[in-house]
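Once you've had a glance at the structure underneath, I'll fire off some questions.
The complex appears here without one of its protein chains, the remainder shown in place.
In order of appearance the chains are A, B and C, and numbering begins at 1 in each one.
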Amino acid sequence: MTMRDIDPTTLEDGGPREACGVFGITNHADAAALSYFGLYALQHRGQESAGIAVCDNGEIRMHKNLGLVSDVFGTDILKKLSGNTAIGQVRYSTTGKTSLINAQPFVVSHRGHTYALAHNGNIVNAHVLRRELESSGSIFQTTNDTEIFLHLFVKNLDKGFDTALVNTVETLKGAFSFLLLTSDCGLVGIKDPNGFRPLCLGRKNGSYVLASETCALDLVEAQFVRELDPGEIVIISKNGSIRSIQVPTPKRRSFCIFEFIYFARPDSMIHDLSVYEMRKAMGRQLAQESHVDADLVMPFPDSGNYAALGYSEQSGVPFEMAMIRNHYVGRTFIQPTQSMRDFGVRVKLNPVRSLLRGKEIVIVEDSIIRGTTTKTRIKALREMGVKRIHMRVSCPPHRFPCHYGIDFSSKGELIASGKSVAELTSYLGLDSMHYLSIEGLLASTGVKNAEDLFCKSCFDGCYPVSFDKDLSKDCLEKI
Amino acid sequence: MTMRDIDPTTLEDGGPREACGVFGITNHADAAALSYFGLYALQHRGQESAGIAVCDNGEIRMHKNLGLVSDVFGTDILKKLSGNTAIGQVRYSTTGKTSLINAQPFVVSHRGHTYALAHNGNIVNAHVLRRELESSGSIFQTTNDTEIFLHLFVKNLDKGFDTALVNTVETLKGAFSFLLLTSDCGLVGIKDPNGFRPLCLGRKNGSYVLASETCALDLVEAQFVRELDPGEIVIISKNGSIRSIQVPTPKRRSFCIFEFIYFARPDSMIHDLSVYEMRKAMGRQLAQESHVDADLVMPFPDSGNYAALGYSEQSGVPFEMAMIRNHYVGRTFIQPTQSMRDFGVRVKLNPVRSLLRGKEIVIVEDSIIRGTTTKTRIKALREMGVKRIHMRVSCPPHRFPCHYGIDFSSKGELIASGKSVAELTSYLGLDSMHYLSIEGLLASTGVKNAEDLFCKSCFDGCYPVSFDKDLSKDCLEKI
Amino acid sequence: MTMRDIDPTTLEDGGPREACGVFGITNHADAAALSYFGLYALQHRGQESAGIAVCDNGEIRMHKNLGLVSDVFGTDILKKLSGNTAIGQVRYSTTGKTSLINAQPFVVSHRGHTYALAHNGNIVNAHVLRRELESSGSIFQTTNDTEIFLHLFVKNLDKGFDTALVNTVETLKGAFSFLLLTSDCGLVGIKDPNGFRPLCLGRKNGSYVLASETCALDLVEAQFVRELDPGEIVIISKNGSIRSIQVPTPKRRSFCIFEFIYFARPDSMIHDLSVYEMRKAMGRQLAQESHVDADLVMPFPDSGNYAALGYSEQSGVPFEMAMIRNHYVGRTFIQPTQSMRDFGVRVKLNPVRSLLRGKEIVIVEDSIIRGTTTKTRIKALREMGVKRIHMRVSCPPHRFPCHYGIDFSSKGELIASGKSVAELTSYLGLDSMHYLSIEGLLASTGVKNAEDLFCKSCFDGCYPVSFDKDLSKDCLEKI
Partner (left out) sequence: MTMRDIDPTTLEDGGPREACGVFGITNHADAAALSYFGLYALQHRGQESAGIAVCDNGEIRMHKNLGLVSDVFGTDILKKLSGNTAIGQVRYSTTGKTSLINAQPFVVSHRGHTYALAHNGNIVNAHVLRRELESSGSIFQTTNDTEIFLHLFVKNLDKGFDTALVNTVETLKGAFSFLLLTSDCGLVGIKDPNGFRPLCLGRKNGSYVLASETCALDLVEAQFVRELDPGEIVIISKNGSIRSIQVPTPKRRSFCIFEFIYFARPDSMIHDLSVYEMRKAMGRQLAQESHVDADLVMPFPDSGNYAALGYSEQSGVPFEMAMIRNHYVGRTFIQPTQSMRDFGVRVKLNPVRSLLRGKEIVIVEDSIIRGTTTKTRIKALREMGVKRIHMRVSCPPHRFPCHYGIDFSSKGELIASGKSVAELTSYLGLDSMHYLSIEGLLASTGVKNAEDLFCKSCFDGCYPVSFDKDLSKDCLEKI
């Protein structure tokens, strides 16, 4: 018997893991504690590292480490993070290897000022900019693109604070939502001109809050004010004044539609749209596109829950929670021997045999990225005696990598880029399979001109911001 | 701001926590690893400590500690637990304070033999027996009743192994499912004559498995053979022979009905009944007893899920998962200040505002024990703008303590023992409230003569095994 | 390259490791904290586990774990150990395998009373007594002999507390210094009739202190009152009264002479004798017995320091500290590959090349038990260019195992039991070697009739208390 401690996420479905979540708050005596709770609410956006920086009387103090928010912060540490303005970040690496050195916030000093920066997104011209900066003598200590923002920013500071910000934003290309904390306790929120990643503004009495999602506002009892506009720079001063600078933007927006499909928490509102209700709408649309007269419809918990509910609602097929989640699965567990290889999946999710034996079922998934655990889970269902299995996926096939902050950055990782739906059906051991159409997906949003609002490049290869000189903004393939 | 690390379970609903789960396996080269997985599947039955003892060539090795299975065992430790027969236990203290000394398995030696014992249940005549044993010079090292079994057993060993077991079982009163591992690698499973706690037998090729619930058999890919009978002692020898001794039993069984309502995992079968389906049946019955024409029906995740599904199915009120669970909540988090007191609840469960604002809703709970978080959660829903809230509980009010292994052992802990339903409705801030009737509960089981099969003493005070001389076996109160 | 974390003590000289140290205090508000410091001072007597039990209002609370005192106790734990009377123990296993279950104090309850026991020594008739107790139905949870005391004690309690103590002491054979804490906050100190192990009484204002060595009294600022007599039972009540019971004793005492040679701290007084000065006297005697006209005399730090000083004083050979100890050696370090095998020794002790090159030196060791690191250290000196190496050992050769609480319990472990001095000289790579004679050792004590006072069985095999029916009290071999 060979055993080693493994990370159970490697047994997971290889689902996409978001880049980051950011949270900031001004003018609150418990700034660090509120950031801690805010990051807790955003933990689904990044689980590799967590960090909080606070400004206290002209000094910036910071703590960050690899691990979950609950691992990284304890009472003792939070107590030391006194100060009235704070930013925090949770991170899953997209650019830059996983290591403490890439954890955020990122803090530097320059001419007596200190700056802390937290980033959600991906700068597509990072390599070009870095090469230029190094030519002029800059050295880099991390492999992440956040450091580039700071180099550019300080080089522009002679022109003034606002101009330095605008110039920097205009130089960077790609998806980015930044929070910048300055040692005079100012807080700056920045959203890229295309508006890829969410960033919203809230208010809690005399404090302003900036957060990746509204669920973080809910938790800290802040009132939602509005989503930042694409290309908007919001500057909140220590004394509570707030002002906004607008950088020129392209006509078309590029809100990441995958935030709605998978990433964002269902209790969040993004761009004034309910994630929960949009997911149900996708499920209803899916039932319209591809109905099966099955005994029951079920999700793989928990991400397919809402689309499955919508599917059931539309189709009349009864909704059942036929896989039971074990809530006590730790971060690591013992790797089984070859003969117990499938234990890994059932440790986390066990099918309800009495419900499934002899049945024809529909499984609703929100998305299939790498497909690894999907296959194993379907096998586990078969072993429980399920007769026929139909899979319905509430988004189109992922055929193109994302360059804007999601971690499937090469085609090779995407199972649907190499296999047709027919091949996948066979590969996964299904009786039938259907992906939501792109048209159906856009229709599910309920938004007029959805085509002009969302980035859906992972489905159609139409990249709104070029990430390479050789790449036109046109779609990679016409599909 | 005052902060301290607290256990988030103290922010939980104060729901009942089961005594224990036990798992044993014979004749398998990976006995410890399989026990590890078996305990993982039973983790919901006890989260305070975990332990595994293995028999290897006449020697018993053991490891146990406070914490979850995933905390207590790593690869290194499992490797040291070589041996072909093993027992394991997860525990939540009912008798005996929480401490390592009470963790199980409990190992003793006597005349060159070693015995390891794992227990699920509660011995109601423990105090009397202990007093007698101490009078004859026995000393005790723990405060739990498991130690009593071993004192009695070795004192009877002169009469032979089987007789010692039978005498011990006949002397003990109460609820108990024991696994005994002997240093000649025999495994004994014992269920008390009333059959309070589940204990089932499985088979995995040449190995026998004994486990509290079938979900543990599923995980380790063992085939379910049968539930042990009340008063049955199963003795499995090292060479694989199995035999059974039957101790006299009372006519009426006393299967704990609360295992079906709350404790057992929904993917388990107990007494050949599907826990999942019985919970749905309770929900349907609840809808029949007390329908409301609401906008939606929702559970508090995850325990009310199945009854809520049944309620929706019967009533036609749409089922929604309107509270979102944060899967990254660690074991401890920072206690908020007074002004953020309610964060604690929303860290774990956040209501979906867009779904709830202005609605009339039905919440289905499986049970209300102490009622602490129920109240806070309802408050959180109100703050999201819910118009009217009706609570439906899929069991009768808990008015009497349990003396058979569940941790509400005094009336004072039971909110329903001190408050009428009307008072509770007002106390919890509800618009209406209904508990499933005892008759409805029994009907939901789908079993004939259910009245003679189940212990429902926590609802009616009719205790099937007296736990005190002053207590008749009659019901405490006629209700 | 193969590396693994190893315990540096395995690279050590395999010197003897004492059984245990005990400390107790009555009637002090900081009983646990003082015990913590007392155990710190006694840490050299046992490094495997540490524990403290306190009595507080009729309740005994205890904490123990594997590790050093500084590992086992932190502020939080000490705070929880409130109470006015306490006992503590540090332990190195002699009887009983190393494991948490054998850590002490050992706590049991019986008829409403709780007892905590800490032990230093070894009961030689433990197996016989255990067999008898098991025959009458007693079960055992540890493999150490301390548990036997408690079984015997409670079985005799019907005859009264004092008689139970006396009967128990008279039944036990061997070396034992016990501290017993009772749940009415009484403290009992017991020394075996032969007086093998030290146990002294001290006073700190209104509190009594019992400790293995006076260095623990020094640290907690208690005044030394007296050493307990062999066979003395001291009973200190909660209200501060103290009384003494004397059990019959043999005419000859058996103070362990190895306490003076190696175990005890040099700053301790035992039996009114200064350990430091006795060690110097042994060194002077050694120089008289076997002078060498060398360039320098040096110890292997730190145990040979004092004898080396005495040797230098007597012989006029200059004393040098020619091996430098690295004070930062952690508990574990990386095992070097074969090619760096000798790094392990030099990590801890490095010779001073400039002092040693081309010199003729005398090394003074206090004792050689297993001889493993002695050989390696001598090799390291040779590599530094030392010309001639003479070893002088300040005790006779260890040729017989100890049965009274020191951990060389078999002849096989003792290098001098299998090799003559000439063979050892060659094996260790020395130019000459001399062991202190038994007569010289006794003379060094400066005590009249030393022959009748000390146990020196590890040198001559004359065991003062028989540890087996087949063994007479006569010497094993006449030497």
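The rule is simple: a contact is a pair of C-beta atoms (placed from the backbone, for glycine too) under 8 Å apart; a residue touches a chain by one contact, two chains touch by 3 or more.
A quick note: this is a predicted structure, and the numbers were derived from the prediction, not measured.
Although it is not drawn here, the omitted chain touches the following shown chains in the complete assembly: A, C.
From the options C:His113, C:Arg203 or C:Arg346, the residue with contact to the chain not on display is C:Arg346.
Considering the full assembly, C:Asp30 is the residue among C:Asp30, C:Glu289 or C:Glu413 that touches the omitted chain. Within the entire complex, the positions of subunit A that touch the omitted partner chain are 100, 107-111, 131, 134-141, 143, 150-151, 154-155.
If you put the missing chain back, the residues of subunit C touching it would be 1, 3-5, 29-30, 33-34, 36-37, 40-41, 43-44, 47, 68-71, 73-75, 78-79, 215, 218-221, 265-267, 269, 274, 276-277, 302, 305-306, 309, 313, 318-321, 324-337, 339-340, 342-343, 346-347, 350-355.
The rule is short, and it goes like this: only the chains that are shown with their structure count from here on.
Of all chains, the one whose mean C-alpha position sits at the greatest distance from that of subunit C is A.
Note on chain placement: the centre of subunit A and the centre of subunit B lie 37 Å apart, centres being C-alpha means. Mean C-alpha position of subunit B lies 48 Å from that of subunit C.
Multi-chain contact residues of subunit A, defined as those touching 2 or more other chains: none present.
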